[in-house]
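For this depiction, one protein chain was excluded, whereas all remaining protein chains were kept in their positions.
On to subunit A.
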Amino acid sequence: MTKTFLSLEWKKFSRSAAFSKGLVIKILMIFGALYFGGIAIFMGGIGFKILQKAVPDVDPLITLNQFLLYWVLGELALRFFMHQMPVMNIKPLMTLPIKRSKVIQFLLNKTIFSFFNLIGILFFIPFSAALIYFGYAPLQVAAWLLSLMGIVLCLNFINFLINKNNTYFYVIASFAVLSVLLNNYNIISFTKISESIFYALYQFPYLVVFPLLLAFILYKSNYNLLAKHFYLDGIIRKKIEKVETKDLSFMDQFGDIAPFLKNDIRMIWRNKRPKQVLFTAVFFVFYGLFFFTFEIYKDNLFFTSFASIFITGGFLLTFGQYVPSWDSEYYKLMMSQNIPYYQYLKSKWSLMVVGVLIAYVLSIPYIYFGIKIFAMISAAAVFNVGLNSFITLYGGALNRVPVELNVKASAFGNTQGFNATQLLISLPKMIGPYVIFIVPYYFIGFKAGIIALSLSGILGLVFTKFFLKFIEKTYQKGKYKTIAAFAEK
């Protein structure tokens, strides 16, 4: 039976629209997997030495254990977004003479081999090997490794239990943030707690039974949950959501573009995929912290300009690259209704600009890192509004990947939209601002660079109509291709 399931899975994978489309995508996916896997193995291998260097007086194993609690929290949060229970099309199997337990077992066993589980294990195995190499007791190391594998499985199964409920995510996320803060201000030492839990797994090898037992219990509870709902009106039927209607009539003052704006706001608010984009955008606002807190990046103008683009442009870039794909589910309606492309585009553009403005307001605290950095963020925001918005919209017009609105993107789901054209278009988005900035900076000075970058954005704004008309032409040229591509599911 497992063999039959496996062959079904293989067919589903190899015949999926995204996969059968191009060899390039296949190669890129394989490279991506190899890349992340390779990094994990590499980090695991040299991790011991790195930790030794970073915290010289402490046993590297203890240092690692101090942070494993954060790893658990971080991974739970990440999995919540990226890792969904794989859907197997069980509807056709329900009426066939196949034992229910078999199907559920297969479904659960399959999740064990997910990329998320693999990546942790790929890190911990070389790390353990290094431990043994440096003279730690092999038996204890083995038990510690086994415990961690057990914990990886626990995370895997916990995720499926809580995945449906947003409240859990907020609890985990706020707990994670709180624990970092409490730890940093020495109120409660979570690193100590983490150390005592995870180092104990090394010190007392027999404790390995606990994570393994917990993993087993979680497996069982997942099993029971699925078994209880293995009916047409159970897990298969999509949940009917409660309707939230907000009166958006105040938006009518925006004139021609009002109907589209209202629609776009409802689209973002009521669908899982665009909501994910919204979260990413918020994440990008904090992206600068990563760069500006490290001395090596802080004074590097390339990284500063790069980060500045993302701080205010997170929403613009992630949302804009899928215009018009956001409307792919009902694209035929849009194409046969009385819709002027120009207003349609302008509505999307306005939304992106609002996204930049909100992010810009949120980024004001970056002044803390110095007026120079904030000047860069401001200039980059102008560039985002005036040029990046149009470049992104143009890239979207060439994208033609259907988006399933109410389905979360999977870890590698985004590769479908990836091709040579997209790569080419992303170059001016990322490198452009740096080039515009660096040339006058080199010849005149910092202020000149900032002014040049801002001017380029303002110049773009002056030509708004021209750019939108140009993108409109691209839409018209690709109309039939786009309709056909969006019809493929």
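Just so it is clear, contacts are C-beta pairs under 8 Å (C-beta built on N, C-alpha and C of every residue); 3 or more make two chains touch, one makes a residue touch a chain; residues count from 1.
In the analysis below, contacts and distances are computed from a predicted model.
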item	value
Which of "Glycine--tRNA ligase alpha subunit", "Carbon monoxide dehydrogenase", "NADH-quinone oxidoreductase subunit K" or "ATP-binding protein" matches, in UniProt, the chain that is not displayed	"ATP-binding protein"
Contact partner of the left-out chain, one of A:Ala258, A:Leu278 or A:Leu362	A:Ala258
Omitted-chain contact residue, chosen from A:Phe113, A:Tyr368, A:Phe443 or A:Tyr480	A:Tyr480
Residue in contact with the excluded chain [from A:Thr95, A:Asn184 or A:Thr245]	A:Thr245
Residue ranges of subunit A at the interface with the undisplayed chain	238, 240-243, 245, 258-259, 262-263, 266-267, 270-271, 329-333, 335-339, 405-406, 480, 483-484, 487
